[in-house]
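A short worksheet on the structure shown next.
Just one protein chain is left out here, and the rest sit where they should.
Showing chain A:
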Amino acid sequence: MNDVSADIPCRLQINGKTYAADLPPSVTLLDLLRERLDLTGTKKGCDRGQCGACTVLVAGKRVKSCLVLAVSIPDAEVTTIEGLSPNGQLHPMQQAFIEADAFQCGYCTPGQIMSAVALLAEGHTHSREEIREFMSGNLCRCGAYNGIVDAIEQVVAQQNRNHTGEAA
């Protein structure tokens, strides 16, 4: 009989670095990041996919890392908040969050930012209503919602200006 709790090889690309180790199958991607790799920028707010604080990018798409077992996504490319500004140069979304006062306690913030970055790629940013709808998987108890929408709109506007600039 196979031992269901026996360690399983895990191999991931996390923020551009290869991670490889044998892990118990019960380790979630979130707990791997926080407890074994000290990447505590990814937050645990519910551990059951209801709050969005643990949002990271897996192959460029937003994923709730508390609902993913680390060994279940071999060789996946994972980007966390720490990987968004590798050289200390803030991502435009991070900068916009500061300017728009899009957080208070800061705990849901990394998840909101990762979700917002994915949202830009998804293209659901045509109106404040659409942004609200597609950001609703990320809860904020401090109630910084207005600021978060402002920040996302600000980055969308920057991108549109850059895009127009390139076209011209």
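Everything below uses one rule, namely that contacts are C-beta pairs under 8 Å (C-beta built on N, C-alpha and C of every residue); 3 or more make two chains touch, one makes a residue touch a chain; residues count from 1.
By definition in this document, contacts and distances are computed from a predicted model.
Not every chain of the complex appears here, and the one that does not is recorded in UniProt as "Xanthine dehydrogenase family protein molybdopterin-binding subunit", selected from "TusA-related sulfurtransferase", "ABC transporter permease", "Acyl carrier protein" or "Xanthine dehydrogenase family protein molybdopterin-binding subunit".
From the options A:80, A:125 or A:154, the residue with contact to the chain not on display is A:80. Contact with the chain that does not appear here is found for just one residue of A:59, A:90, A:121 or A:157, A:90.
Even with one chain removed from view, chain A keeps its contact list with that chain: residues 24, 26-27, 31, 34-35, 38-48, 50-51, 53, 80-82, 84-85, 90, 94-95, 97-99, 101, 103-110, 113, 128, 131-133, 135-149.
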